[in-house]
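Only a single protein chain was left out; the remaining protein chains are all shown in position.
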Amino acid sequence: MVEPAVDLTHGQHHDDHADHGPQGWLKYLWSTDHKVIAMQYMFTGMFMALVGGFMAYVFRMQLAFPGIDVPGFGMVSPGEYNALVTNHGTIMIFWVAMPVLLAAFGNYLIPLMVGADDMVFPKVNRLSFQVFFVSTIVILASLVVEGGGFAGAWTAYPPLSADSTYNLTPLGSTLWVIGVGLEFVAFLLGGINFITTLMNSRAPGMRAFDVPIVVWMIVVASILFMLSVGPLLAGAIMLIFDQTIGTGFFNPAMGGDPILWQHLFWFFGHPEVYVVLLPAMGVVIEIITTFARKKVFAYRTVIFTVVATGVLSFFVWAHHQFIAGIDPRMANIFTITTLLISVPIAELCFVYIATLYGGSITLNTPMLWALAFVATFLIGGVTGIFLGAAGADIYFHDTYFVLAHFHYTFFPIAIIGAFAAITYWFPKMFGKMMDDRLGKIHFWGTIIPFNMIFIPLFVLGMGGQHRRIYNYSHFPELALDWFQDMRVLATGSLLVMLAFQSVFFYNWYKTIRHGPKAPKNPWKANSLEWTTESPPPHGNWRPDEMPVVYRGPYEYSTPDREDDYWPQNEPSPRGSA
Amino acid sequence: MRPIATTRAATGIATGKLAVWWVLASEVVIFGGLLASYIMFRLGHPEWADAAAVTNTTIGAVNTFVLLSSSLTAVLAHQAAERGDGRKAAQWLYCTIVGAATFIGIKTYEWWYEISHGYTITSNGFWAFYYSAAGLHAFHVIAGAVIMFIVARDAAKNIELHRVELIGIYWHFVDIVWIFLFPLLYIAK
Partner (left out) sequence: MNEMSFWERAGHFFDDIGLIRIGSSYAGDIDFLILLVLVVVGVWFLAAELIFLYFIMRFRAKGDGRRADYIDGKNKKHKRWITYPHFAVLAFDVLIIWVSFQVWNNIKMTLPDNPDAVIRVIGQQWAWTFQHPGVDGELDTPDDIFTVDELHVENEKVYHFKLEATDVLHSFSVPVWRIKQDAIPGRSITGWFQPTVTGEFDVQCAEICGFGHGVMAARVMVETAEEHAAWVAANAPAVTAAAADANAPSPGS
């Protein structure tokens, strides 16, 4: 399948940083610096995004033109098709969305935004990445071992995933579970750092409600992850035992129960959506406030809403299993909780829209990404209502409607949110200003095809097309010409979107080579990361210049001030903030 | 040199202690998921009581006693560390490690006996849970003992004495997990 690849960018990056560093802290190994670890996570995540994108290209080509020799891959067998969709999902969620949004930006932003010189446990942080890196190698290896990659969908429902006589991929499926398990361990280690750093290492003067929302959200996401992943880790142990030594936890013939796995998986799986969503929403609100020059509308409401969402997200998991054979009365309960969670999420969206009111909006590349997040995520949000209503889910379950729905949530999260964050913090991370025009070309070249991919898939889903089927010619109702035209349209749009990504990489390359040097605070933003050099030195600030905080991060356009921004660390007479 | 971040304590709780509590929170849900699954299965399979009847409650009780005693020595180590007596703290920690080793030794005998009588992990659902849950717990005991050895070695030189308390908190957690496992796997016949 996909070539096993060595992450070159990753290795190279270390050297860059080792050269830059002041001599005094060479006793620190380069890799305990939170900024370097953030880069390591980001480049690994971006590399995996290319792997996952390549998989999408291969299976979309197969769906649009069944049986063709896909350039760069070859013929797609049914087993390979299943392995491609399985690992596309696994990689995009666990090796792209989580490392880029949660780990990379969590690592980069938390110490800088709370005014600390590093994470509280730099070595644990390094260990976190090392475990993650091993997990990356394991999941890539699982694709090329004998028998091929795991092909039982990213949800890995047993008995299919538990027994190689059913899934035909004995090595691939075990490596898949080990890889995912290691990835969880990596994020548990990272999460402990995030939480304790925010709790204990805030700059003097920084109260709980002076913390930027993105930091709150990343930390709440880490807590959600920590409290939800345990049962699935236990489940992963059971699944590995079922696969390798023949226990029967999920085998009905031996007294086990396949539904148990579904509960363990979705008890984690649904909070996981919010684990990746919250960091993206945090990034977006930071960008919106900066470029609308507006204070966040109802800061505390946002925080309380996020916590409420987090708590509620533990009580909605069974909406993934309405028709899986659970007690139908449970479906009614979970319909209620699922629709209730729309209230806090809708409220967050209202807050974001309200924040724009009365602003002075500059539409540059990061702002476009942030606004696009809100616009497209709304589609993902409202289509979730269809699926949360158990009555409608009878029809929609496991159709392309579901697929399009969660791509309208995960794509804004993992791709739009990540591009927003990268373009916004690029000057800080790399000390160069990106080209805004190329950025906008890349933006429109991604957003328009993205909608053109998934709107046709909504229609196909409403037409009754099910997921994970490699060739629809076996189903007369789905083999209609206009259905096939929709598939071709989606695939064509994907090709356009993938092609436009080269603009981004070219922009990156051009900026690093020729871009203008970034000042300390190019966006005139308030939070603490903008008060240090771009890029920040090791330790972030000189030890005698560690910031002290006097106010919250969203004091934009404060009346009676000449500047329309007011950095958090600027001393002021007491009481005026 | 530690980062400045590590030396701050905005919450008033030492950073290390805070982190240990979060580690335990994540551990609680791991064991919680496993035990909740076990309890659900057990309620649905009354016939598992036959398998549970084979487990040796006496050995389990002895092991409970061993583990509780080792928690006591961990507390004594903490008290010594509070007084700044690193040598004493290290000695009590070594006592705790001996307790852990005894626990694992008894466990090894017990499993050897059961396996040699044909009750293996694949025998049925009860034995699958029995070996998985107790095995995961034993893994925590071993890991804790290894960390404790490192902490004790430092403590003997009066370095990083605050870690004596942290490993103690972890050790009590391992103890409490066993307090749940013992009735669920041995007493409930």
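Letters A and B mark the chains in the order given here, with residues in each chain numbered from 1 onward.
As a convention for this text, a residue touches a chain if its C-beta (ideal position, glycine included) is under 8 Å from a C-beta of that chain, and two chains touch if they have at least 3 such contacts.
Note that the coordinates shown come from a computational prediction; the quantities given were computed from them, not determined experimentally.
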Exercise for the section: Can you pull out the displayed chains that the omitted chain is in contact with? Expected result: A
Problem - Given A:V70, A:V144, A:I303 or A:L339, the one touching the chain that is not displayed - result: A:L339
Handout entry: Residue of A:V311, A:A354 or A:A499 touching the missing chain in the full complex
Key = A:A354
Practice task
Check the options A:F133, A:Y157 or A:F314 and report the residue that touches the missing chain.
Solution key: A:Y157
Practice task
With the missing chain put back, which residues of subunit A would touch it? List them for me.
Solution key: 78-79, 81-82, 151-153, 157-160, 163, 166-168, 252-253, 258-259, 292-301, 323-325, 328-329, 331-332, 335-336, 339-340, 342-343, 346-347, 349-351, 353-354, 356-363, 371, 374-375, 378-379, 382-383, 385-386, 389-392, 394-399, 459, 462-464, 466-471, 474-478, 556-559, 564
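The criterion applied here is as follows: only the chains that are shown with their structure count from here on.
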Handout entry: Distance from subunit B to subunit A - Cα centre to Cα centre, in angstrom
Key = 35
Handout entry: Of all residues in subunit B, those that touch subunit A in their complex
Key = 1, 3-6, 8-11, 13, 15, 18-19, 22-23, 25-34, 36-37, 40-41, 44-45, 121-122, 124-125, 128-129, 132, 136
Exercise for the section: Going by the contact rule at the top, pick out the subunit A residues touching subunit B in the complex. Expected result: 27-28, 111, 116-122, 188, 191-193, 195-197, 199-202, 206, 226-235, 237-238, 241, 245-249, 254-257, 260, 264, 267, 539, 543, 546
